[in-house]
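Okay, so here's the structure we're looking at.
With one protein chain withheld, the remaining protein chains of the complex are depicted in position.
All chains are identified by letter, namely A, B and C, in their written order; residue positions are counted from 1 within each chain.
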Amino acid sequence: MNRQTIGKKTWVIVGGHIPLHSTGHEPECTSFDQLCVLNTTDREAKLSITIYYADREPVGPYPLKVQPRRTRHVRFNDLIDPQAIPLDTDYAAVVQSSVPVVVQFIRQDTGQAAKALLGTLAFSAG
Amino acid sequence: MNRQTIGKKTWVIVGGHIPLHSTGHEPECTSFDQLCVLNTTDREAKLSITIYYADREPVGPYPLKVQPRRTRHVRFNDLIDPQAIPLDTDYAAVVQSSVPVVVQFIRQDTGQAAKALLGTLAFSAG
Amino acid sequence: MNRQTIGKKTWVIVGGHIPLHSTGHEPECTSFDQLCVLNTTDREAKLSITIYYADREPVGPYPLKVQPRRTRHVRFNDLIDPQAIPLDTDYAAVVQSSVPVVVQFIRQDTGQAAKALLGTLAFSAG
Partner (left out) sequence: MNRQTIGKKTWVIVGGHIPLHSTGHEPECTSFDQLCVLNTTDREAKLSITIYYADREPVGPYPLKVQPRRTRHVRFNDLIDPQAIPLDTDYAAVVQSSVPVVVQFIRQDTGQAAKALLGTLAFSAG
């Protein structure tokens, strides 16, 4: 497998929902939804993210760059341009990339007494 | 990737089991099994859900609509027609859609002192 | 999608490890590794499970039947013939089925003060 071709250009995350509350010390125990991207190629990956909601039109594109041979783990809380994603709201995300990448989704929820984790591969649509 | 074709029309969730107990404040800390669907197309997605059990015939179809360019996160507890899914009972679900969608499954269990989360892509059967 | 053909005949679970300890009331809060199977076909699914270990030869086959149009969620603790799977030991499982099925894996670990959950699709090898 040539590392220039590891991955796909379109990825989908469906169960987005940034938790409202956090407990514990910052930043290790903050609640967050996280987008994890790996770019194994020798070219910069130009990502374009569209956020879908339950009751209004999609928002985007949110641009994101991942340098060659780098991984980037971004909290959805930090996607603020063109518009911050509201907390405690159902959303989904479609990630389109200029080069093949691999995408995983992680939620950390510390809203009750202890940490809860959720992790899954995104769906690779092509 | 044309967003009219992102996803599949048949999805399967196997490990269903709505937790019996909840702790913490409502609604954020309720226990639930959740079906998360994204419809990126410009047409309404007409879903037909069949619930399979361990010891009796399947029940369904449960109809569910997802508007164009919308995501919908539905608790299995809220699927009550033709028949509510009993708590604390093993089940599985087959989701058929009129247009391509992406489906993820999330469980939140707050039955002990702190939240536990489980999340996974559904199996795309075609 | 004809429900006679939903799924695959070979599935793989890699991260098996039955937790040693449990806390909380039985049976809801027991620790366990669970194999979840859905058989949507009209024929009985005859499963043959092989358990792989880190330091000795594989054990099996463990037979398991899933009736037509039924789901079955089985704790690995309950697979005892030809030989019980030891607790607190790394293992993996290959599931072969006579008809197409869908397989998911769930771990519930209540060994500390609160429940932890892990869930993932098995790998469909064909």
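Following the convention adopted for this analysis, contacts are C-beta pairs under 8 Å (C-beta built on N, C-alpha and C of every residue); 3 or more make two chains touch, one makes a residue touch a chain.
This one's a predicted model, so the numbers in the text were calculated from it and none came from an experiment.
The missing chain, though absent from the display, is touched by one residue of A:Thr50, A:Thr71 or A:Ser98; that residue is A:Thr71. Which of C:Ile18, C:Leu64 or C:Leu117 touches the hidden chain is settled by the complete complex: it is C:Leu117. Residues of chain A in contact with the chain left out of this view: 1, 3, 6-7, 23-24, 28-29, 34, 36-38, 40, 69-73, 102-106, 108, 110, 113-121, 124. Residues of chain C in touch with the missing chain: 9-10, 12-17, 20-21, 52-55, 57-58, 88, 90-92, 94, 96, 105, 107, 109, 111-123, 125-126.
Keep this in mind: only the chains that are shown with their structure count from here on.
Relative to the whole-protein C-alpha centroid, the nearest chain centroid is that of B.
One simple way to say how far apart two chains are is to compare their mean CA positions; for chain B and chain C this gives 21 Å.
For chain C, the set of residues that touch two or more other chains comprises 113-114, 116, 120.
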